[in-house]
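Missing here: one protein chain of the complex. Every other protein chain is in place.
Chain naming follows the written order as A and B, and within any one chain the residues start at number 1.
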Amino acid sequence: MSQRIAVVAGIALLLCAGIGVTSSQTPQPYVIGYISDFSGPFVDTFSPVHDGFRAHIDRVNTAGGVNGRQIQTIVRDDQLNATRAASLMRELVTSEAVNSIWSLSLSSTLPGVYTLAKRLSVPAISSVSAIKSTLPPAEDYAYSTGSPFEVAGEVSAKLAAPVAPSKGKLMCVTIDSAGGFAACGHTAAAAGAMGFTNDPLMFPPAKVEYGAIGERIASSQPAIVVTHLPAGLAPGVLLAARSAGYRGPMLLHNVAFNEATLVKAMETAGNFENTYVFSRYVLAHDPLPEVAEIGRAAEAVGVKPADFSGNHIAGWVHGKVAVAALTKCGFPCNGEKLNGALSNLSVDVGGLSGGPVVFQPADHQGTSWWKTYSFDSASKKFRPTGDWVEAPSKLTYTVGDKK
Amino acid sequence: MTDGRARAPAVRRPPTLHTSYRQTFRLWRGKEWWCLLSGIGVTLIWPFLVNAFWLHLSNLALIAVVATVGLNLLSGNARLVSLGQAALLAVGGFTAGILGAQYDLPFWLCLLTSLGTGGLTGILVGVPSLRLKAIYVAITTLALHFAVTTLVSIYQTEAVRAQGIVMPIPDFVFAKLGDSRPWFYFLLLVVALVIVAALNLERSYIGRRWIAVADHEVAARSAGINISVAKLTAFAISSAMVSLAGALGAYYEGVLTAETYDIQLAITSLAMIIVGGVGSVLGSVLGALLLTFLPYLLDAAMKPAGIALSGGSLNGIHSIAYGTLILLFLVFEPLGLAAVWYRIRNTCMLWPLKYTPLEAKR
Partner (left out) sequence: MQQLTSVLGVAGIYALLATGIVLVYRTSRVVNLAQGHLAILCAFCVAALLAAGYHWTAALPVTIAVGCLIAAVIYFAVMRRIVGEPAFVGLMATVGIAILLRGVMVVAFGGVTITTQPLLNGSIQLFGADLSATQVLVAVAAWGVVGAIVSVNQFTSIGLLMRATTENVVLAAQRGVNIDRIVCLAWVIAVCAAATGGFLHSQRAFVSTAAILIGVNALIAALIGGMDSFIGAVIGALAVAASEHFVLLHFEARYADLAPVCLMLVILTIRPWGLFGTQEDVERV
């Protein structure tokens, strides 16, 4: 019996040693961490962002890398769980010696990660979501290339004005969360200043039945509907509203969703009129040559052309920021040094946005540029209307902010 | 293994043989003190054996142990299946959050208050369950889950207006719980207290009353036990423990978000007591430890095998592993990991004898 125990213990020890040996790292390349949601509720948003990010990093690596070194990305799935995101961040920093954490996922995971970033001295940069921590006065080690709810809210009112010039009732539809609250709160404040009346609608994020929501929108008959909804929900609400009979303009905030899903929703509803999208970065339907370039790079990493969406472009821009930061940092580049590089960085993204992505010491979001796209039923694509609208990172309105 | 007081020729008595009624009450029923001490020794030097990440996971596992031991008292001993684990953790977490972060009350006071609010919530959900039977008790706790998560989410959205409440770092007289290591020792202390409390409850009048009510309510009533009091105390004490775990979790994570308390958490907690062994404290400890480490162990196991899975499949594989584990234990070993442990222990201790005396089943 004791012999058997000894043999089993020996095998167990060998297994542990094997696992230990194979997880050792070589320090030559830049090692960055990437934590996002790959299998949770918002995988439709974050998986394409990763593909776009990967496409850009691969292209840079093939061209020789940054400062002559390759960039190695270590990817983890946080399943939209704040605890898991924080645990994985600790794992990446301690076991894999990454110098930064990129992309992250929904805003609910961000506070924990940003707090940990400060504690571990490793910068965390979110790609799609953004919370107040990155707006001035910004917290150290917390950055974002995404769309903060507050900024999106304020700019949405500015963008709604040309779409519904006769003003009237503005219905802001969002999910019942702190982010949604902030988004519609700022939308309402800004819209009210422009002459709109407000009728907000918030529903729980876990909703799957949009029929009643559509009916509520239809029965309210607002002059314009503005939505701040994450990926899987916006097409559903659009479909429900159109099916219930609402024919007015709908302005959807592109919190990174797939244009193709939206088009399908409109096809199912049988209505293509009056649908607009506003976004910080260009959509995949934009006729810019840069967009086609990104599309080709995305195909190289395995993205099907039919799946190419604005999310990939957001990921591409995120990758550009990563490359720019690492270039400025030099080698060796640890978390603190990279943080220094990030806190004073300007990344030119060409025509992908109205201006460069700029980080400054107290402002880790920077001025953002937004454009409205309207749906063209003839070509079944979104076409840009109007110019880029500037949105400063300093908020104009306060919506009952507490601690 | 001879017993000193025996005058007869030295007979090798199994160490788990109890020869008096009083012996069954003992907290430590084995005889191998060296086993217990070496176990304690390894636990004490654990932070120096593992790296920061696994230490962090160990802390999470210890918090899970507190919650699972609490749930086990309710669902294991008193057999009142509760799906309200996430709700109670939220109650504890948000009590600590509101009092600790918003009103800056001291750490120990927040923990004690969370015990109180948890107990009250337990009684609140226990009262309607008195009339209901079986599955309906579970559904009442599910209703509690929905109610609490909605309330907590409304609080976060309206009152806090932020994505989460940032918790202060607990400051004791003698230590500041800023890093994983001091947290580990503090949590060990809490876990030890909780385990001793649970073991004492189990073998005391209160615990045996629960088991009597769970086994046969009519017979218990005819034996003079007040069913309502028994059920309500089960709810109250269990909920208080789980709430304490929630408060500890909130302080440890550093940030409190309402989204962490979803139904998946409640299901995982039930899985922990199933896999560990329903009705035994050792079972809940083992179950909590295994199921907390499992996803990360799977990650580590699949890495050297070079499986380049997209991140998505990893989550799926975790779920498949969880589900399969639960089903395997239910079908083949309904008494869980605790029974497996006792079998190994008895085999080791009784060797070369094969037959396990009845008293040694536990």
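Note that in this section a contact is a pair of C-beta atoms (placed from the backbone, for glycine too) under 8 Å apart; a residue touches a chain by one contact, two chains touch by 3 or more.
All values derive from a computational prediction rather than experimental measurement.
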{"item": "Contact with the hidden chain (one of A:Tyr34, A:Tyr210 or A:Phe382)", "value": "A:Tyr210"}
{"item": "Contacting the left-out chain in the complete assembly, out of B:Ala192, B:Ala219 or B:Leu327", "value": "B:Leu327"}
{"item": "Selected residue (touches chain absent from view) among A:Gly52, A:Pro222 or A:Gly236", "value": "A:Gly236"}
{"item": "Candidates A:Asp51, A:Asp78, A:Glu91 or A:Asp176 - the one touching the absent chain", "value": "A:Asp176"}
{"item": "Hidden partner interface residues of subunit B, rising order", "value": "75, 79, 81, 128, 131-140, 142-143, 146-147, 150, 153-154, 214, 217, 267, 270-271, 274, 278, 310, 312-313, 315-327, 330-331, 334"}
{"item": "Interface residues of subunit A (partner: the chain not displayed)", "value": "38-41, 43-44, 47, 176, 201-204, 206-213, 215-216, 219, 231-232, 235-236, 243-245, 261, 264-265, 268, 270"}
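Operating definition for what follows: only the chains that are shown with their structure count from here on.
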{"item": "Subunit A partner contacts - residues on subunit B that touch it in the complex", "value": "51-53, 56-57, 60, 101-102, 150, 153, 156-164, 166, 253-255, 257, 259-260, 296, 300-301, 303-304, 310-316, 347-348, 351-352"}
{"item": "Complex contacts: residues of subunit A adjacent to subunit B", "value": "1, 5, 18-19, 22-23, 36, 38-40, 43, 47, 50, 75-77, 79-83, 86-87, 90-91, 94-95, 107-108, 110-112, 115-116, 131-132, 176-182, 204, 399-403"}
